[in-house]
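Dumping the structure here so I can ask a few things about it.
Only one protein chain is missing; all other protein chains are in place.
To keep things simple, chains are lettered A, B and C as they appear, and every chain counts its residues starting from 1.
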Amino acid sequence: MKVAVQSEDFDLNLELSRMRAARNDIGAIVSFIGLVRDLNDGAAVTQLTLEHYPGMTEKALLAIVKEASSRWDVLDATLIHRVGTLQAAEQIVLVAVCSAHREHAFLACEFMMDYLKTQAPFWKKELTENGEHWLDDKASDHDALGRWKTNDL
Amino acid sequence: MKVAVQSEDFDLNLELSRMRAARNDIGAIVSFIGLVRDLNDGAAVTQLTLEHYPGMTEKALLAIVKEASSRWDVLDATLIHRVGTLQAAEQIVLVAVCSAHREHAFLACEFMMDYLKTQAPFWKKELTENGEHWLDDKASDHDALGRWKTNDL
Amino acid sequence: MKIKIFYFARLKETLKFSSEDLELPEAELSLIKLKGVLAKRSEVWQKMLLGNLKVRGAINHELVDDHALIVDGDEVAFFPPVTGG
Partner (left out) sequence: MKIKIFYFARLKETLKFSSEDLELPEAELSLIKLKGVLAKRSEVWQKMLLGNLKVRGAINHELVDDHALIVDGDEVAFFPPVTGG
């Protein structure tokens, strides 16, 4: 299991190669990459700045990976989140899950993204044609979290 | 949109790069890779041979991509399935979906895998320590399909 | 009518046929009736097409059920449930 908070970009193939190395028991890998979109709520996004809470962030990401691993058969998982200033089309976040079975890989990956969106201490500030502003949290992200609430983190 | 049936291996990064080239409107990419597991129903798998129905396969894959694109906001999608003889840990299938929003990317990717598992004309023959045999279809795959049945393909 | 038939996977191996061209007196025929015609060839054909095996059919590259109608020029295929992915 690997979690990382970093300003550098990540490489999906590299992360998958590391997880797959020297093992033949993986049947399914589901990965999610979140990118900076050039348009948010109708305004052109020039750049995005990501702030985080250094002392807490890695702990929160580890807790998410651990919780996912306790709910599903996860052979390995990687969660990388970038911080600092990013341009349109740059990669923000990677969640990758290896499992024997595809249902487990899909569920664990979605779960991790939904939890990350509402529980990990990152904040986005957008620079658009209309100036700079902090993003508000989305009701849809809180709704997405709802379906996993058999027990809380 | 791209579908392919091929004996050669595929490269996830290469496929994602192609889909991402010259566009800034992608917010989420979900990808699935299916691999040859060394163990199936308790027997060690030495190799896997994939047969398909050449005239029908690409049509079936295209129909799956089209159906997914009609149900969710899919900016681009790639579906590659290998045929021929594969060894343990080799890649079998790739489904990758680009969307503005993560829910759409996840749903479209899962949908495509569930449909492919039950609708695309591929057949697996395993060579294990106990000899060679054709795989049977799994009830769990038919169950997985059930949840998408608002209308059929 | 003249049709072409393909066999795949376990069916192809056991029947020792991968494809054939067939001429039939009927102008149209349901998939299940075609299975019946083929099953008369021998015990093996009977067992493979009308036995305990689940046999799926396609007409012109579309998955169809047993009641689908085959007409002149069609490409028919018989195979076990698919197991790709």
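Everything that follows uses one rule, which is that contacts are C-beta pairs under 8 Å (C-beta built on N, C-alpha and C of every residue); 3 or more make two chains touch, one makes a residue touch a chain.
These numbers were taken from a predicted model, which means no experiment stands behind them.
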Displayed partners of the chain not shown (whole complex): A
Candidate in contact with the missing chain, chosen from A:Arg20, A:Arg37 or A:His52: A:His52
Residues of chain A (touch criterion as defined above) contacting the omitted chain: 34, 50-53, 55-56, 59-60, 81, 92-93, 113, 116-125, 134-137, 141
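We take it that only the chains that are shown with their structure count from here on.
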Intercentroid distance (Cα basis), chain C paired with chain B, Å: 26
Distance from chain C to chain A - Cα centre to Cα centre, in angstrom: 48
Where chain B touches two or more other chains at once, by residue number: 34, 113
Chain C: positions in contact with at least two other chains: none
